[in-house]
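Sharing a structure here in structure tokens format.
The complex appears here without one of its protein chains, the remainder shown in place.
Every chain is named by a letter (A and B) in the order it is written, and numbering of its residues begins at 1.
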Amino acid sequence: MVKFEIHNLNIWFGSVHAIKQVNMEIQSNEILSVIGPASSGKTTFLRALNRLNDLNTNYKMTGALELEREDICAVDIEVLRRKIGMVFALPLPLPLSVFDNVAYGARMHGERNKRLLGQRVEDALRQAYLWEEVKDRLNESAFKLSGGQQQRLCIARTLAVGPEVMLFDEPCSGLDPISTAKVEDAMLKLKEKYTIVLVTNNVKQAARVADRTAFFLTGELIEIDKTDKIFTAPKDRRTDGYIRGKFG
Amino acid sequence: MKRNSYRTQMIAFFFLFLAMLLIVVPVGLIIVIIVQKGLPAINWQFLSDIPRQGMRAGGIFPAIVGTVYLVMGAIIFALPIGLLAAIYLSEYSKDNMLTRLIRLAIVNLAGVPSVVYGLFGLALFVVFFKFGASILSGSLTLGIMILPIIITTSREALESVPYSFREVSLSLGASKWQTIRHIVLPNAIPGILTGTILGLGRAAGETAPILFTVAAFYLPQLPSSIFDQAMALPYHLYIISTQVPNVDAKVRYGTAFVLLTLVLFMNLVAVIIRYKFRKKKKW
Partner (left out) sequence: MRKFKEFIVEKLILICGIASIFFVILIFLFLLKEGLAVFKTVSLFKFLLGKNWYPISEPPQLGILPLILGSLLVTLGAAIISIPIGVGCAVYIAEVAPTQTKEILKAGIELLAAIPSVVLGFIGMVTLVPLVKNVFHLPTGLTALSGSIMLAFMAMPTIVSIAEDALYSVPKSYKEGAFALGATRWQTIHRVMLPAASSGILAAVMLGVGRGIGETMAVMMITGNAAVIPHSILAPVRTLTATIAAEMGEAVVGSEHYFALFAIGIVLFVISFAVNVTADLFLHKRQ
């Protein structure tokens, strides 16, 4: 089933044309990885999906972004962002306790019931493979967790809001290989329930976890296909070059 | 040639050092003089008694109370407005003409001579609104005067909260106001507190704005409502130094000591809060 449809997407920041004429679909319950060299527009693309680019005052967008056939610019922005969660490049816990971090989104949406909140927090932490490690430290500051734990906390925090789509913006760029493996495990498990878009600098990571892979270069979508196809028989010479590490 | 330029440097540095001494030494002297001559005047009676014998004896209790009232009134007025203005500037304003105008207005508000604030308070609050010379008029005047301090420091505090926290909060579906209320404000409180206390200190020490808006020359009882006149420490010091002949030097120094201690204490508290906050910053 098609989750996202993107038609003729163009994005400008001031006079910089960051995304050029992108057309693609994102399927439900897949992991779509977005790869490309620095400033190829992959993060901008990702942030367009939950309208986080709107924060930028000189941002301009044309084209259509549809979530289940509904224009995302017509939806209430807070409802949209609840449906489309985001995990950032660096672990960014809020300056709150572990529990309050995970409960934050739900609380902001008006959940007051202590028992339900507790349940939600526990579920989310379990899904992010973090519960066992932090169940005795829920009231500690989130900054006391290790980097890998913090990043899984951020995943749990996003899950606790009850999203349909999860956006990952280079989620392992600050992590060691073991923590990275744990985050990747979590992602593979999560795709049973969620649609995942993963922006990554790490081509190998895309090969390990993604069902399909999209290659961006200077704001253009060069090619999108099944991951094994992209990695074994790319159609475009530039995709091949990037994957083989000729540039980027 | 080389030796020559080093000699020039020595001479130049000596003069720079001298310039520094010319400022720092008098500051030290002022503090020492006031402490040395003022401290002996301080006793419980001086702090708790009303002025007696035409302010030549007795205590300064009504002046202390008046100053406390004025400062509280000023902060009750200025803190909410200043804080919301700071929130506007740090969270809502765009880089446009209006923002530039606001910034310019704040700079000017900070630069208006204190005696002009006094005139303004007299014209608007005392005469136009008919509050009379009262704690209310004085508090409002002082409140507007310290607004720039509160706005500037609060804004710095708000802007020092990392931008990424706001992004995270918004990405979790929180609204802009929720983000400000639950993430930005709590983490800016120490800075806002610092600014507020600095504002308090400034309001406590100013004389000119209260000359015609509150100050009672001699009022041996405590004010009973915000529409009453009141004595105030800085004005009291002014009067007993210039308007009343033959005041015992001890009373003058004692009053100066109390006022200076009050103001410097508030500044010290502000500095300590700022220092502690920097040390325990989590990000």
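Here is the rule we use: a contact is a pair of C-beta atoms (placed from the backbone, for glycine too) under 8 Å apart; a residue touches a chain by one contact, two chains touch by 3 or more.
Only a predicted model underlies this, so the values are computations on that prediction, with no experimental measurement involved.
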Which displayed chains the unshown chain touches: B
Residue among B:I42, B:V68, B:V112 or B:I189 touching the omitted chain: B:V112
Option from B:L70, B:I144, B:V214 or B:I273 whose C-beta touches the chain left out: B:I144
Candidates B:M55, B:A85, B:L170 or B:L193 - the one touching the absent chain: B:A85
Sole contact to the chain not displayed, among B:I75, B:A208 or B:A230: B:A208
Interface residues of chain B (partner: the chain not displayed): 5-6, 8-9, 12-13, 15-20, 22-24, 26-28, 30-31, 33-34, 80-85, 87-89, 91-93, 98, 101-102, 104-120, 122-124, 127-128, 144, 147-148, 151, 175-178, 201, 204-208, 211-212, 234-235, 237-238, 241-242, 249, 252, 256, 259-260, 263-264, 267, 271
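Operating definition for what follows: only the chains that are shown with their structure count from here on.
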Chain A-chain B separation of Cα centroids, rounded to whole Å: 48
Complex contacts: residues of chain B adjacent to chain A: 94-95, 164-175, 178, 182-183, 186-187, 282-283
Touching residues on chain A, where the partner in the complex is chain B: 50, 52, 55, 57, 78-79, 81-82, 85-86, 88, 90, 92, 94-95, 104-105, 108-109, 141, 143, 154, 157-158, 161
